[in-house]
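Note that one protein chain of the assembly has been removed; the remaining protein chains are unaltered in position.
After this line comes subunit A, so read on.
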Amino acid sequence: MRYFRNKSVFTDRSGYLFILPFYALFVYFLLIPIGEVIYYSFTDFNLFSERKLVGFHNFNLLLEDQVFLKAMRNTGVYFLFTLIPTMALGLLAAVLLNTTLFRTSWARALVFMPHIVSMVSVSMVWMWLYDPTYGLFNRVLSSLGFDTMHWLIDPKTAMPSVIVMSIWKGIGYNMIIFLAGLQGIPKDYYEAAEVDGASKIKQFLHITVPLLAPATFFLFVTGVINSFNVFEQINVMTSGGPVNSTTTMVHQIYLRAFTEFKMGYASAQSVTLLCGVVLITILNYRFGGSRKKYGED
């Protein structure tokens, strides 16, 4: 209490009042719902009848739910095969767009454009691209003499198809953040390295990459969260099928909560998802070196 009475904490109370609206909204729309979801995960809440506390029952059921376990695996696959290529291609695009040859606002706009289109619209368009009969991809394949494919109706190709679309959509956003990072790196470092005889690759590896660490960290953390929360494209393009080959954790949460009324169980799934995201973020904070400054060991 002494601390709070300390004059220095509330020297200018109007400052706290200025940030109050944001924090009020944050608490009301984010913190309280998170607390509620955690509470619901220990109940049998089903939307329409009185809820009872059931302890860890929902979490025990999760361990036996083969579809949810598959959804966890699918989410992991989506996360791995979407995040890394999107970041790599985003970086590549940023490096190219940072060169004098491609440094035009048109080129930047072109790469960034998919990001600003709604995921549902993009998913609908890609569904047509993947259409077995009229889709562009199959037309290209058949014109090249290859067998056509049932992209979204084959358990082997459904998830890769969704992943390719997500990568295409995500490159622009990654490019913009990396480009901002690239443009913030002082030219002096490159000039000094050149004087010392460092090749372009060495300059990239020893100057560009380390100095992009904060941008990389930011994109990684937000990318992890986005990958774990993947839903719209799954729901629109495949509805989680075929044979649950594309269902993800959030898709399962949605189905359990809103088509089967099992809010308590869906909350337990949400808490599991939250723990996964928090764990990866903590690991990344611990080992990702986001706060590392250039020149530090």
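The definition used in the following text is that a contact is a pair of C-beta atoms (placed from the backbone, for glycine too) under 8 Å apart; a residue touches a chain by one contact, two chains touch by 3 or more; residues count from 1.
Convention: contacts and distances are computed from a predicted model.
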Name of the absent chain as recorded in UniProt (options "Carbohydrate ABC transporter substrate-binding protein (CUT1 family)", "Heavy-metal-associated domain-containing protein", "2-oxoglutarate ferredoxin oxidoreductase subunit alpha" or "Polar amino acid transport system permease protein"): "Carbohydrate ABC transporter substrate-binding protein (CUT1 family)"
Among A:Thr43, A:Asn174, A:Ser227 or A:Asn244, the residue in touch with the chain that has been omitted: A:Asn244
Hidden-chain contact residue, picked from the options A:Phe137, A:Trp168 or A:Phe261: A:Phe261
On subunit A, residues whose C-beta touches the chain left out of the figure: 12, 14, 17-18, 20-21, 24, 47-48, 67, 131-133, 147-148, 150, 152-155, 239, 241-244, 254-255, 258-261
